[in-house]
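Apart from one protein chain that is not included, each protein chain of the complex appears where it belongs.
For chain A:
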Amino acid sequence: MYEKGGEKYFIVDGHIHFWDGSPENWRNVHGQQFIECFHDYHKALSPEEYKWPIEEFYKYSEERILHDLFEAGYVDKAIFQPTYLTDFYKEGFNTTEQDGVLAEKYPDKFIVNGSFDPRDGEAGLVELERLAERYNLKGVKLYTAEWKGRSKGWSLKDDWAKRYLEKCRELGIVNIHVHKGPTIRPLNRDAFDVADVDDVASEFTDLNFIVEHVGLPRLEDFCWIGTQEPNVYGGLAVAIPFIHTRPRYFAQIIGELLYWLGEDRITFASDYAIWQPKWLVEQFVDFQIPEDMQGEYGTLTPEIKKKILGLNLAGLYDIEVPEELRLKGAHAGTGPVGSDSEPVAP
């Protein structure tokens, strides 16, 4: 919980990791490059006092994550989003099991999501059932750019992906987090294209699709599908740190998201340990659209900030919000919503 200016904010961090990017775990040069790339993101967008040397960034302790999220970081509930990368790391980078250790130890603090890869076929469906039972999954994190031998990615449009989504439906896994990356099949098309999310979101209307990084680097395509599919949400990881380095860009990004998706479908995420929730929460609560841009984008109210920082995800994950932290005169969290008040469809 974060309190400022007489307002109290319930904080759900929708995207965190407990990874092992240490040299001992590298399977090949890609493992080294992947964690170094994460570290570049960390260095590029963090305030000076929050930067870690790479040695600390490779792997961090249980004490550190507990401190950074819950003691220093105001987080009430944090959601692990696994990223397997077993072609890059011997034991995987950040698997459901790795994250699950903490989630099982601190069930009041963490939610762990599972994952699937449609290229695993029948065996993967059985594994998903096992994970769902073991961890009581309500969500999965999908990474369509995951390498698997000669295959460098997959699409939600694949027949097998749809079989997995049907399995999710059957298992009560309702939150499908989608993360796009630089490689995909077919390789000669735009890897970051979110058209496949559009496809499955309109077919699986009872599932929620949370597009990580608000579709970056395809914010425009993501917002467009968001106007058409009411069950599509945006996660702010990677976008929200702009608040520090380039606040005017952040104002435009959040302004566009509020216009196209609306305040009920934007969710907070730190991507810990890439960034830390403490400064993100503090700066977001202090943030306002610069005056000269308010004509185009309006302003952020405390109510909008409360929804984005926690209440929207609390709705998606059925997280109990203390009475005093709910919105007055409204239900906390929103769940899937209908069209925005201002019609924007063509």
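By definition in this document, contacts are C-beta pairs under 8 Å (C-beta built on N, C-alpha and C of every residue); 3 or more make two chains touch, one makes a residue touch a chain; residues count from 1.
Assume contacts and distances are computed from a predicted model.
The listed choices are "MIP18 family-like domain-containing protein", "NADH-quinone oxidoreductase subunit K", "Gas vesicle protein GvpL/GvpF" or "Nickel import system ATP-binding protein NikD"; the UniProt protein name belonging to the chain that is not shown reads "MIP18 family-like domain-containing protein".
In the complete complex, the hidden chain is touched by one of A:125, A:165 or A:191, namely A:191.
Note that of A:89, A:110 or A:242, the residue touching the chain absent from this view is A:242. Screening A:50, A:106, A:160 or A:259 against the full complex identifies A:259 as the residue touching the chain left out.
Contact between chain A and the absent chain runs through residues 30, 33-34, 36-37, 40-41, 43-45, 150-153, 181-183, 185-192, 216-220, 223-224, 238, 242, 245-246, 249, 252-253, 256, 259-260, 344, 346.
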